[in-house]
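Every protein chain of the complex appears in place save one, which is left out.
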Amino acid sequence: MEQINLPIAEKGVVDQIRKISDDTWDIKVFSPGIAKSSKAAQFVHVRVSEDFRPFLRRPLSVGPCSGDYLRLIFTVKGSGTRLLAQKSTGDVIDLIGPLGNPFKLPEDDEYPIIVGGGIGVVPLLLLDDQLEPDTPRDFLLGVRTESLLPVDEPEIKHRNIQIASDDGSIGFGGNVVQLLERKLSKLQSNRVVVYACGPGMMMYALKQVCIKHSIKAYISLEVPMGCGLGACQSCAVPRSDGDGYLLVCQDGPVFDATEVLIEPEVLR
Amino acid sequence: MEQINLPIAEKGVVDQIRKISDDTWDIKVFSPGIAKSSKAAQFVHVRVSEDFRPFLRRPLSVGPCSGDYLRLIFTVKGSGTRLLAQKSTGDVIDLIGPLGNPFKLPEDDEYPIIVGGGIGVVPLLLLDDQLEPDTPRDFLLGVRTESLLPVDEPEIKHRNIQIASDDGSIGFGGNVVQLLERKLSKLQSNRVVVYACGPGMMMYALKQVCIKHSIKAYISLEVPMGCGLGACQSCAVPRSDGDGYLLVCQDGPVFDATEVLIEPEVLR
Amino acid sequence: MSVDTTIRMGSLNLRTPLLTGSGTFGYGDEFGSIIDYSSFGGIITKSISLKPRAGNPPPRICETQSGGIINSIGLANVGIYNFIESKVDTLPMGKTEVFLSIVGDSVEEYVEVVEKLEDVSGIAGYELNVSCPNVRRGGLDLGGDKEAIAAIMSSVRTVTGRFVSVKLTPHYPVIAPVAQAAVDAGADALTLTNTLVGMEVDVERRKPLLGNVTGGYSGPPLKPVALAKVWQAAQVVDVPIWASGGMVNGIDCIEFLLAGASALQLGSVLFADPYAPGRILNEMIEYCERHDVTRLSDLVGKLETR
Partner (left out) sequence: MSVDTTIRMGSLNLRTPLLTGSGTFGYGDEFGSIIDYSSFGGIITKSISLKPRAGNPPPRICETQSGGIINSIGLANVGIYNFIESKVDTLPMGKTEVFLSIVGDSVEEYVEVVEKLEDVSGIAGYELNVSCPNVRRGGLDLGGDKEAIAAIMSSVRTVTGRFVSVKLTPHYPVIAPVAQAAVDAGADALTLTNTLVGMEVDVERRKPLLGNVTGGYSGPPLKPVALAKVWQAAQVVDVPIWASGGMVNGIDCIEFLLAGASALQLGSVLFADPYAPGRILNEMIEYCERHDVTRLSDLVGKLETR
């Protein structure tokens, strides 16, 4: 197993906050301890409220890092992310991280296809950075419609992200798993390794496709969490062999797609 | 019994808010329905939070009224009054009132002495206004120290309020009940009627003094309330005859001092 | 779209599923013109006992840091004789359905109070409060003992044909056995739940905030507990369930309907917001419109579990 850095507690400082779309925000945080040691798919557990309302921390993937800074990119879903979106430059954010296991990087003979669904793209942005610059890859991102893109135009260009949209408003018309299938039909699939993160329904479909084509797929899962540290057993996902559960915060968030049962309802 | 106006629900509008001392605020509220029908010692039940935190309304005495406006004067004690102190001009305040029974005004041959303790002075300010202008009276107000005065200099002058302070920093050095005893020693006490409102300890001492001098005393009591409307029985005070309880919101807040048992601990 | 808000339960036909929680609405007229009866299906009075009760020493109400309240009224009420003499006439009959809450120290007391009320016409039914946390009783633990509850219910059944709901405490880990016992003894409905037993301390004065030390804990913090009890009971009994516990908005109420409640009691919320019934009814109707539900009653028990 790869060497993983122990999680630390760090008070990050908001350097910059910007709105990417109607409900998606991108915060650049000064958090040297975590920024320097995080690997793709690891996450931070973020305290959103000092007065315990809401009560729990919120897990957020570490986005692209540069030097002492990391990026948190998130969609406002409920009260916790709403509070985070109200932060401004200079505000302190109580972080614990990096948590969880990172993506296993591709072997020399493997061709990585990165597949993001909506805000699930965040850990994949860091992965994209952590691949050797000269490693060829495909980076696919699905959204429902153009206005919900969780990354901006320059970032899409720079990373050469190929977009799929359900309503055809941008890029490929259809979902991102369909786009993946297209790609696969043009590649020698036993060399491909898929890296994916996205909503439950997408992960479900993606797993079927990867099984059909006998492709290795690493998926990063998102479920409600308590401690984030492997202590409370809140973040269980069923093993596909029926033998109990794995913990997303400790055994994941990255799993081999064949290891876990994907229940779209639970992952949301 | 005097004719009492039925309580109404009214959305008051903050006309002006000013800080009187470190923790005391004076809000002038446009609330024509309540302002026009309130009598001294009646109160309004104020919703301090739209999202039920804190949960209960706060009872506040109706202060001096002029035309369509009433004044709420209050000390910040906890979360409810803290929220009220954050109101600003134009804000809407959800009020129910006037509630409770007013002071019984003095008979022609009675000499009123008004005795306030701290913020308990509020209902007495309205009483002062509602006495016939040419009615002679004494208006005493006790505070711990000058900086805690709940009314400002001009108001004290205008109403000719005589101050007592525990530490002697202003006016009579001693508590207001001692000041009352001084007054009484100079008056023919069977003509005197006392109107009082203040903290539990003061009310306790005041009752003893009035009994000693066989003086009629009307006191206005403050206890934690639920409904404010006589429905929930939260605001009970023990009858002095031992036969159960009276309700401050329905039978009070004004009581004949001999009617009720004064438990300083409960009144705070 | 117009949403049908009526609820049918046995012999009852309520205009809306909203009722008042006993003890939070007095004998029904105290809120005066401030309340809008048209949003209610009915009201439930303060619990009435055989003899008048003075209630507990003050303070009787406090707030909790957790956003709820605790009361220790101690069932202060005028007693059945005074009630019949001076309160019956003020009940809002005609404006809405009126249910009387009954409390007693013994099986006989419940029966006696109900018998006396049988002569009063226009009463829609009774709620038997066998779960008040604020009074200590002799040998009988009425709130905990399912035999005692069954005895009260079956004895009351012998003296009335009117609709009777039995109101239970949330202080059972699992409500099923006692719920079943109450229904077997003849209950037409179950009310779930009464308050939790709670307490707050003023650390500066080292004193409890309530004169009686402990009291009944209600408001939003109670909601998840009452909801669990409603759901647990709905799995085992087939009488309607009246929900009580922490509802402050339409969504809370929809949660209870989905979990299996047919009627919804608004209690503590009335202190903060006496206009809650109208607001909440509108919020429920909006939910129905958004989800193409034509009758509120269609939501009852429609929680999807595996």
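We just call them A, B and C in the order they show up, numbering each chain from 1.
As a convention for this text, contacts are C-beta pairs under 8 Å (C-beta built on N, C-alpha and C of every residue); 3 or more make two chains touch, one makes a residue touch a chain.
Being a predicted model, the structure only gives us computed values, none of them experimental.
Engineer: For the unseen chain, which displayed partners does it touch in the full complex?
Structural biologist: Across the whole assembly, the hidden chain touches A, C.
Engineer: Return the single residue from C:Thr24, C:Thr64, C:Ser165 or C:Thr191 that touches the missing chain.
Structural biologist: Of the listed residues, the one touching the omitted chain is C:Thr64.
Engineer: Of the residues C:Gly41, C:Pro220, C:Pro240 or C:Gly267, I need the one that contacts the missing chain.
Structural biologist: The one listed residue touching the chain not shown is C:Pro220.
Engineer: Which listed residue (C:Phe40, C:Phe83, C:Trp231 or C:Phe271) would be found touching the missing chain in the intact complex?
Structural biologist: Once the missing chain is taken into account, the touching residue is C:Trp231.
Engineer: Could you pull out which residues of chain A are in touch with the chain that's been left out?
Structural biologist: 6-9, 47, 52-57, 96, 223-238, 243-245, 263, 265-266
Engineer: In the whole complex, what residues of chain C lie against the chain that is missing from view?
Structural biologist: 57, 64-68, 70, 131, 133, 141, 143-144, 169-174, 196-201, 203, 205-208, 211, 213-214, 217, 220-221, 223-225, 227-229, 231-232, 246, 251-252, 254-255, 258-259, 287, 302-306
The working rule: only the chains that are shown with their structure count from here on.
Engineer: Could you tell me which shape the graph of touching chains takes: line, ring, star, complete or other?
Structural biologist: It is other, because the touches fit no line, ring, star or complete pattern.
Engineer: Greatest Cα-centroid separation from chain C: which chain?
Structural biologist: It is A.
Engineer: Report, in whole Å, the distance between the mean C-alpha point of chain B and the mean C-alpha point of chain C.
Structural biologist: Whole-Å distance between the two chain centres: 36.
Engineer: Which whole number of Å gives the spacing of the CA centres of chain A and chain C?
Structural biologist: 47
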